[in-house]
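One protein chain is absent from this view; the other protein chains keep their places.
Chain IDs A and B follow the sequence of writing; residue 1 opens each chain.
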Amino acid sequence: MAKMNLLQAVNNALITVMEKDERAMVFGEDVGHFGGVFRATSNLQQKFGKGRCFNTPLTEQGIIGFANGLASQGATAIAEIQFSDYIFPAFDQIINETAKWRYRSGGQFSCGSLTIRTPYGGGIAGGHYHSQSPEAFFAHIPGMKVVIPRNPKQAKGLLIASIRDDNPVLFMEPKKIYRASVGEVPEDDYELPLGKADVVTTGSDITLLAWGAQVEVIEKAAQMAKKDGISCEIIDLQSILPWDAEAVCQSVYKTGRLLINHEAPLTGGFASEIAATVQQECFLYLEAPIARVCGLDTPYPLAHEKEYMPDHLKTYEAIKRTLDY
Amino acid sequence: MIDFILPDIGEGIVECELLKWLVAEGDSVREDQPVAEVMTDKATVEIPAMHDGVVSKLYYKIGDIAKVHAPLFALEQTGGNQQKVSEHESTQISEKSVAKAALSTNLKNSQTSRIEAFVLPDIGEGIVECEIMQWHVSEGDVVQEDQVVVEVMTDKAVVEIPAKYNGKIIKLHYKKGDIAGVHTTLFDQAVEDMSDSGPTQSAEASKTRESLSTNPTQNDESLPVDAYKQGETFTPPVDLGRALASPAVRRLAREHNVLLNDVSATGAKGRVLKQDVLSAIAGNGQADKQASKSSNNASDNQAESPSSKQSASMLSDVNSHDKVESIKGIRLAMAKQMMASVSTIPHFSVSDELRLDNLMTLRTSLKPVFEAESVKLSFLPFFIKALSMAMTSFPIVNSRLNDQATELTYLHAHNIGIAVDSKIGLLVPNIKNVQSLSLFEIAKQVNAIIERAREGKLTNVDLSGGSISISNIGAIGGITASPVINKPEVAIVALGKIQTLPRFSDSGDVIAANMMMINWSGDHRVIDGATMVKFNNLWMDYLSHPEKMLVHLR
Partner (left out) sequence: MKQKTQASTQQPQDRDHLLGIKATNEVNIIKNGLVDIPMLQLLDEQGKEINKSHSPKLTKTEALKIFQSMTFTRLLDDRMVGAQRQGRISFYLASKGEEGSIVASAAALESQDMIMSQYREQGTLVYRGYTTDQFMNQMFSNKLDPNKGRQMPIHYGDKKLNFMTISSPLGTQIPQAAGYAYGQKMAGQPAITICYFGEGASSEGDFHAGLNMAAVLKCPVIFFCRNNGYAISTPVEEQFAGDGIASRGIGYGVPTIRVDGNDVLAVYAATQEARALALSENCPVLIEAMTYRLAAHSTSDDPSGYRSKDEEARWQLKDPILRFQRYLDLKGWYDEKAMNSYIEKSRDAILVSLKKAEQVAINPLSDIIEDVYDTPPWHLKKQLDELEAHVAKYPDEYPKTAGR
């Protein structure tokens, strides 16, 4: 075990993979000698050489197009998109190529060995273009997997699993807690299962569901609610696609109440999918409507960032409203 | 010419029985027209023709066993649809339709586990509630099918309730001593590997037949596989203690301050329906549930144990204030039963004395024979058998009168009841069909019944359907009695104690005679005094001269 922050855990995961897999390559803007703008890829070029860890020109569509070809050739391609706000030029390559590569070829070819890493999320005074949480766009692509860790230990295990999973994975890293989230991380090679949610705390009165940096937020809200005698069950969804509906539903069968928190704007956010599925599966078990505590339907603001964010206070209020329904 | 090959229907079926030919050789058939009915292990299936044509040969007779992969019938193709169909193809097509038909009979909608709520059934004859005497399991125990889960005490008996399925006990809905209403859930059990309620074999087979006959082959919609289950992707756990209800129903319950957990759920998926909530709202104003029917077989009113206990506790009450004891269970039932009997049946009595000496001699001589079979022989078997023989001559004693006294039903079976002191009080179980039983068999049953009564294991069956009752109160004491008829029977006899009394013999000497007083109560609507006396005379004649029983013994 070693104490690591989330960034170090990511770095550790990459080293772990690259040491064992000769065909693993990391590339993107500034990831080479510089080690990435967040230092997630530091020392990789030094350790593994320029052939396996290199800068690419500044073109997200090029990076992902290149990554698609590389992965289909059989290499373990780990591409970085510097900010998830910039992933959109690569949208065509991801949706029309990456996600469909296996299906359209009848299984002859695939991009299963592709992983795209990208920092996402707000809370760093990043404004419109350094704060977005685009997971909902990618949740809508059959063929992609989307994975989001909440802390260093989950990050390392999930990233290693994502890289090794024989399906293209978009691994979204909550940049707000890159350094702030610190924890004990096993130093060995381990994987955590994709497609499975993690029940962080058990409770009986309401299920709180979030991912990435927002898990800490709902935990904080749960502490406040505890003082009111409300027992909250906290779930980290971990995988957005495919998502662990069973775990969430089993929790809601028990508690009868669900609250989902995400930074991304409310309308069409991933909470909508969760709410729709849970109401279908748990219709008779619901004591109150499902609450969604999300960002506003606005571009991510700078000066009003604090007010925009679905913070622990908004979550706490929503818990109370749900319990009082 | 094309042979129709009986296809491999699957699941190891290698042959089927030719039930019916729907056509004859030489008949013209159209494509899809049913040609034969065959019966497999699973179902009766219709075989349709694959082409237009004329039936040229039927390869089997009715009742023959047709082999799979062998020709069933031959067809000369005619008409525009003439296509050279390979044997493989024809097998494929017919396989498809027959397989589809067979599929519908094999339908298994299995779920790996679900909650099974054990609802206290109507135990019988108007019982509406019972007391939880003893749980034999705890929450979390895994029980086997038939394993006793709980003992409940009804109006009549202590009844053991066994588990219907294998599975883990998830929740016990009552504590020991609680009164559980009939039709409420006693306990929840997680049941494994149960098939969802699919149609029975015969229903499926007829459905298949129907669909095949109207629209065979590809057009048949007999595939009832409906995997579209909204909201049933996952299996909820059982130990929730939470009521299921739709939001609309929850609103209703809340508006009326009804706790959903307290409402009986009658809806699909175990949910509380709007109607259930409305019933609960209405029921909240009602008094305790009352017994609707009155056909309880309570004993006659000679139960001293409760009363003696009662007086004892009163005596020992140092503080000398009134003590209130609630009457429930058997005592309540008995009270009600007595009321019903006395208030609706005009009782009259007939008494006589019975000389037992001959019977005693007979019994003494027969005792070793019975003991050799480990059966204790008391007087009761004789009394019982003799009663049955007498009833044969006086069938009116084995009858039922309806409440309006407009209809009398003569019962066939002689189910003779004996009052026994059971674990929970005096009950009157009966021995069935005494008319067909030997003395030996009756003796065995008497012993068994007494044993069961002692252990509190008398069943509902034991306690119902009686023809006539015997109360051997004399075994304890007393000479005469006025027994209360065990409604809906029409007569009851109380036996006094055996006394050795001086009587005159035929020759005028005074002898010591073993005498027993016999006390009949009869339903005067049905039995008149003369009939009662004649009946009793016959019965006593059998008992005082038991050898006379041999004359009419069956």
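Here is the rule we go by: contacts are C-beta pairs under 8 Å (C-beta built on N, C-alpha and C of every residue); 3 or more make two chains touch, one makes a residue touch a chain.
Treat the numbers as computed from the prediction; the structure is a model and nothing was measured.
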Note to self: Touching the hidden chain in the complete assembly: which of A:6, A:26, A:40 or A:77 does that?
What the structure shows: A:77
Item checked: Residue of A:92, A:187, A:228 or A:297 in touch with the missing chain, whole complex considered -> A:92
Check: Looking at A:131, A:167, A:214 or A:238, which residue reaches the missing chain?
Finding: A:167
Margin query: Even though one chain is hidden, which residues of chain A still touch it in the full complex?
Written below: 23, 25, 32-33, 45-46, 50-52, 54, 56-57, 59, 61-75, 77, 89, 92-93, 96-97, 100-110, 112, 142-143, 145, 166-167, 195, 242, 245-246
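Methods note: only the chains that are shown with their structure count from here on.
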Checklist line | chain A-chain B separation of Cα centroids, rounded to whole Å | finding: 60
Check: Given the complex with chain A, which residues does chain B contribute to the contact?
Finding: 230-234, 236-237, 240, 242, 244-247, 250, 269, 271
Next item on the list: Could you pull out which chain A residues touch chain B in their complex?
Entry: 245-246, 249-250, 253-254, 256, 280-287
